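All protein chains but one are shown at their positions in the complex.
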Amino acid sequence: MADAVRTAGGHGYIAGLFADEGSFVAACRAARAAGHTDLQAWTPWPVHGLEEVLGLERSWIGRAVFPAILIGFVLCTGFIYQLTVEDWPVVYGGKPFAAWQLWVVPVLETGLLLGAVVNLLAVFHTCRLVPDPFATLPDPRLSDDRFALALPVGGDAAAVCAWFAAQGAESTLAVDGETALARPRFADLPGQEAPHA
Amino acid sequence: MTTRFWKAPEDLVQAAPADEFRPEVAAAIAELRSAHGIDQPACTGELPVPGDPALLAAVNRRGFLQLTGAAAVFALAACGEKHPDTLVPPAVQVEGMSPGEPLHYASVLRAAGHPVAVAVKTYDGRPIKIEGNPDCPVGRGSADLRTQAALLDLYDPDRLQHGPQQRGADGFAATTWAALDAAVGAALKQGRVGLLTGPVDGPARRRLVDGLVAAAGGRLTHAVFEALPRTAELRARQQAWGDRPAAGRQYRLDRARLLVAFGDLLGGGLAGLGEQVGFGELRRNRGRVVVVEPTLSQLGTCADLRVRCAPDRLEWAAWGVAELVAKALGGGAALPPAIARELDRVRAGDLSAALGLRAVDGRPALEAVAEALVANRRAGHASVVCAGSAWSPAGLHLAVEFLNGALGNLHGPQATAAPAGASAIADGGAADDLLTACKRGEIATLIVAGCNPVHGHPAAAEALAAVKLVVAVADRLDETASLAHWVAPAAHDLESWGDAELRAGVVALQQPCVRPLWDVREVEQSLLAFAAAAGWAGYAQPAAKPPAAPALSVVSRAPLWDAAVAGVRSWRETVRAAWIAQVRPAAQPLADDTTWWSACLARGVVELPAAPAPAAAPTFRGDAARIQPFAASTGYQLVLSASRTLRDGASANNPWLQEVPDPVSKVTWDNYLAISPADAQRELVGEGAVVALEVAGRTIEAPVHVQDGQHPGTLELFLGWGRTRAGAVAALDDGFRIDAFPLFARGAGAIQAAAIKPTGRTYELATTQFHDRLAGRPMPLDDSMAGHELAPKWVAGTDGKPGGRLSLWRTEHAYLGRRWGMAIDLDACTGCNACVVACSAENNIPVVGRDEVRKNRELHWIRIDRYYSSAPGADQAARLDVQVVNQPMLCLHCDNAPCEVVCPANATMHNDQGVSLQIYNRCIGTRYCANNCPYKVRRFNWYEYAKYRAGPVGAGAPLERVARNLVTEGRTTAAAELTHAPLQLMLNPEVTVRSMGVMEKCNFCVQRLRTVRDREHASNRALPDGAITTACAQTCPTRAIVFGDLNDPASAVVRLGEAEGHRAFKALDEELNTRPAVAYLQRRRGGHAHGKETHP
Amino acid sequence: MSAPREPELTARQITDDLTAPIFRLPSLQWVGGFLTAAGLAGLFGLAILAYCVEGYGIFGVDNTVNWGNDIGSYVFWIGIAVAGTLVSSVLLLFRQRWRTGVNRATEAMTVFAINIAGIYPLIHTGRPWVDYWLLPLPNDLSLWEQFKSPIVWDVFAITGYATTSVLFFYLGLIPDFAAVRDRCPDNRFGRLQRLLYSALSLGWKGTASDWRHYERAYTQFAWVATPLVVGMHSTIATLLAVSLVPGWHASVFPPYFVSGAIFGGLAMAMLLLIPLRSAFSLERYITIDHLDRLAKIMLTVGMIVLYVYVTEFFTAWYSESAAEQGQYWYRLTGEHKAFFWTMILCNVVSIQLLWFRSLRRNLGVLLLVAFMVNAGMWLERYNIVVLSLERDHLPSKWTAYAFTGWDYIILSGSFGLFFTQFLLFCRVAPVVSIAEIKATLLRRGRHGADQEASHG
Partner (left out) sequence: MINPLHLLRRFWFVPALLVAAGVAGALWFVNAFHDRGYAPVQPIAYSHKQHAGDLRIDCQYCHFSAATGKHAGVPPMSVCLGCHNHVGGDKPEVQKLLAIAEKGSYEANGVTYAGGVVHWQRVHRLPDHVYFSHQWHVQGGVACQTCHGPVEEMTTLRQYATLNMGWCLECHRRSNYVGGPGLVAGEPATFTTGTADNHATIARQERDPVVTFLRQGQPATAAGVAAAAPRQLDRLRAFIAEKGLKDLPQWRAADLPETHKAFYGESRLMNAQTQCSTCHQ
């Protein structure tokens, strides 16, 4: 539920950029220890175990796929039954109308396909993935070799910057909370040079 | 009402229905329509039907297309687009003819070299199927191969299409009938006249010829020309019994229990439909067949005991048997002394060994044959002894006459070798004398009517050149007609009147089933016209006024020649008069002439009380017979036999006959030189190798077919192929034009010394069966194949209880109404292919051509598999002494059909009457059903075969075929299309014509089964069994194929099953549990069987 | 141990190496390869057009051997599609970290092979313009397809598997497109690339919660894809196994086809990886160890395929059925025995080289074995489909099948189509998945315990 709380907060964040994974994870652990709950982290690659560090619970997608597969099985069986037995029963090669043994393959394939599609849609939904030609990250290097941890400004930006420097952050960056995940607006934050291209 | 002219399409939409008929409205619509490039009449936007809102406001689909002007584009896409065509009603409704209901006419066809009584099925005035006349005692409702194929000759586009021709300086030019008749009439007035015709049988035709001879006052000499002469047979009979026979023999096999043949009775040579039907009866009476022959012939494949003998020693084998039989039977018959002396000279010890015959079960072969004959005679049964072809050596015919006489087959009520009929076949010699007379210049005018001497007779060409005026009455510019000065196009049998004598005492009427397709005239009508023009007495009649609307020819729409208008006696009236004068007194006369005449026309066949066969046994006077001395022959002997499919090549231009596989070698489209496997090994010549054949000083190149069962030292070549002027189809060859007639020399050259030299080239013969051995497959074809227990009890309906068979599915679909099934007796099947052509005619099966047959893509729905088997450990080449089984294979309509389960598009299913249906318009062509069918009976349309109606796909490369395809469609007007491909008229409208990419197979003639359902619906009474049956079962001469309702205990197929259940089996059913609806009855080997056959 | 290591691997170095081909002008070999492949793909289209106009008769099939080149190549391409899913999902489930080097390339191979395999059922029919009858679409004939038919099963299997593998492939690509998006140079062409890649990456941000969902979904895909691929290729096997043709209807077919597919697929993967790593100098990411491990799997699966060959012959001998024995006797000694023995040489003899570690790590040997196994697997499908049909139950209709010119054209066309797609892929997307390779290579230094010893 942490996501919902953060975005609702509404006002700006300060993000600290870290060069290596070790210091970044230590900073996260420190932030959690310091009682921060409204945390936002960017990593260029999936860091193993980061959820526990940040206190996020396991993704719900895992629980969505199996029911989808079962629904797929039921739908396909009903569809084929309706066509071959109810709508137009025709004799093929001496087989009974309801030769369910022969339907196993379409049922299996439809079920698994539905599971895969539901799985993808779940990812698209949770990660807000929409074809956006203008999406950018707070810092272009975040998808390359830099990690970032963002804390809410909470009135005293300088204190937060100092804390980051103590944790070994390379640099700090202002990030707009409301569109934290979208483009930052640099104009209104004091004293920040435009991030390098 | 102000007149408004429609300029823009939008106005069209608002046109109120009432206004649309005023002339200016129609004109505007026509103008608008042409602007859109749509040539058919305009369509108007009709207000939508009340209460059914059209999706698009007030414009139907056609209106919509018109408005957008996208007609051209949509025409391409919308294959369902309705092709505008017209409904043409008759001017006056013809009594009893409702459109869409087929009518049958009884008639006679002569395509098979002898007359056959047929019932022609016509649909809306077009003959579409030939069926046997059920009332005919000779054919009993069946028809042979060439009679079935005669239908295609009617629609042959290579017939003369544009009326009489006159040979001018540069080839032939069209002329008029009047000019032709005048010229011929003038020539007939003086000088000797020669008339060369085909066999003249039937009261009216004989009366016509006799009348012409009498009217010409001795100046006219008539002779019968036959490509396959019976001179040797007639001369031998004259030597044997002293009397000059008028006609050849016809063998009544149905009265016999044993057939001994020295050669091939069934192939193209001697046999007529009567013999084939008789063979079926012989088999059903458990009769046995013994054949002594040099090559494997069609009768050889059906033989119980087959003895190989060199061609020139056949005659002496016959005399050997005759000697043994005469000794055993005692009585007066004794061998002529000259022959007895010659036999003693040859026979050092055992004559069979001297003649090089293989021993049969340890005993000399000739003893086995003689013993069979004597035992049959002592058991009181009749037998038939016959020579192979009419042109076998005279000595062999003499021996056969002696044997038949000794065994009592020639006299008494049960005579099995009765004379054919009063005037069937004249002596072949008369034709030779007439032609020599022509060559000497004695004949001023020669009329060649209904025969083709130049093709069959070596000396005919120069003879014709020496005659001042040659008139040919022929249906095409064949070899003879192209040398004639005048050509009178002849009508096809289906377009002409006439009559025939099928057998002694059985006469039949021939009536036209369609108005002539082209500007043609009947052969006999031409003769009458010539006689009238020559002013001979009794042939002219007062000329009548031409009618208002003259009759037009069906295809070329040309006005037809009318006898009444031309002042000539009509041939129809002549036939009618002849029958009323000669036949009516003999037959039981009905009330008056017209009633009796229409009754005869309806029935087609009239049986006259036949002259009783001679009661007393004639005495054999063959002593003075001249015998050539027996000489051991060296080198190869060439045997010339009639082609088993084309016979003498009269209908060589018939694609069906060209593509039907030869019953023994399964070769299509080509002539070939058959060679024995032993010789092939020695000469290092493989299948299809091209050899140079030197015979009597001439060299012919021919591809070789290695024929199992052929006696070493023997070569066989076939007559009837290689015709140059038969038409486009006959000319379709890859460079091997092998015409054997020049070697034939009118029968004198039937057996000649020959030599072969391999040329190193090869030529792939188009065969339909590539493997001849059963290779151990579990198919118990004959009762000698031990180790395969037969289906326990074969009776309809109880062939497998659900518990009886291992099956994943417990459901049994019950057939509550009818359940169609078939039984095929392998004992009676001679492999004659009549069923193959009948099926192609009934179901619009196109011809595919030599290339496609080579690629194993022929489209026949029924094929006849011929399996060889030889005794284990037979002599060195296991392929010399083979036993054969002919197995017709068609869709077996399995209950657990492997093809229906795998079809993804619902294109094939099983209906409630047990028929496995194939729905052509639903098939998308994945071809999985053909892979899954273990019997491989499904056929696929690889190309748009149906479009090549004008002829086979032939050798054209793919692109060239597309070009020819477009050219055919390039012709816009229907008439032009018909002249190029009149074969469209022959299509059976009750069967869908399949397009490219669609699978097809036998569906038990479901259109006929549907007629059963319709008739029963109408009459509310069950149709009798066999009233309607499949095309193959109907035409099978030997009744090997029996079709019927398995749920009806009284049906023939069920009764046959109960009677012959002990030898019934279902193909591959034990192994694959397909439960076919077609059962086979094993071949009976009659004690001469051998054990499990060897692997290939 | 492997060769001495180049300078220390950093994340930036990895991103540079992997995104280099995208921002560089294509090399000469690439352009040459692409043009030939595109030409062959054009021939593929030409062959389809030719047979739609003229008729299916232009190919070599006839009334006995109704399938030949078309279904043989179809099963061959489907077989190649199976290996990709194996590498990406099965190895993921087995926690084989080393898969990250090769999984992107093999998944790409899967997607491109399934595209071709998806086309074949539509172009082997006699009337391709009514192929839509194979799909369960409502129509006014109220007629549907026939669910008892293995071909309909195949339609379901291929559509299901194609969709799943494309989605799985695309899900893997999203983070990498984001990485490429942020590396686009600031020139005119770069800005265009930037638009394209950020649209392709669906605005991926890479926040921790995103990664958590992403990882979970990725693993779920593996769980769904594994049964799907085994089920799919068993369905392709039932296409032959359900029939009555001797040589087809054997219950060993489903496992036989799945192991054969993995075997053939890995061979094709090798054929792609070895030239790929040298062309784009990715030796550090697709190391010899990767190839060594792939070779080991190939050897194992190859031995399973050898086992199945033996069982096939044993069952035929043991079954006392004339049709079966005749069929397999024909494969050994018939007129087309050359096909069978070449297949044995390629599939059984060649992989014995892989027992030896030194040979397994020798690129030349790997290429040779991979090529032979690929050819062997096409021949194996050809043998099963064609030789079985040539010697069916009734001897009267035995024939000899032969390729026509168009057969050669459509076969080479299918390979052209495959390599066109693959070469385009190499230019558009990173050939190794950047995110996962970093997660694997740069794990050192933090949780010492799970230092990937094998990856060193």
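Points to keep in mind about this one:
Per-chain numbering from 1; labels A, B and C assigned in written order.
The rule is short, and it goes like this: a contact is a pair of C-beta atoms (placed from the backbone, for glycine too) under 8 Å apart; a residue touches a chain by one contact, two chains touch by 3 or more.
These numbers come from a predicted model, not from an experiment.
Contact with the undisplayed chain is limited, among B:Ala753, B:Leu917, B:Met986 or B:Ile1028, to B:Leu917.
Touch with the hidden chain on the side of chain C covers residues 138-143.
Mapped onto chain B, the interface with the missing chain covers residues 17-18, 20-21, 26, 29-30, 39-44, 46, 48-49, 54-56, 60-63, 78, 80, 82-93, 98-101, 549, 810-814, 816-818, 909, 911-913, 915, 917, 919-922, 990-993, 1003, 1006-1007, 1009-1010, 1013-1014, 1016-1018, 1020-1023.
Following the convention adopted for this analysis, only the chains that are shown with their structure count from here on.
The innermost chain, defined by the distance from its C-alpha mean to the mean of all protein C-alpha atoms, is B.
In whole angstrom, the spacing between the mean C-alpha positions of chain A and chain B is 80. Here the spacing of chain A and chain C, counted between their Cα centres, is 30 Å. Within chain A, the positions touching two or more other chains are listed as 92-93, 95, 99. Among the residues of chain B, those in touch with two or more other chains are 898, 901, 903, 906.
Across the interface of their complex, chain A is touched by residues 808-813, 894-901, 903, 906, 909-912, 1075 of chain B. Interface of chain C with chain B (complex): residues 50, 53-58, 60-64, 66-67, 121, 124-128, 130-131, 133-134, 143-146, 148-152, 155, 242-245, 321-323, 326, 389, 392-400. Across the complex, chain A meets chain B through its residues 90-96, 99, 101.
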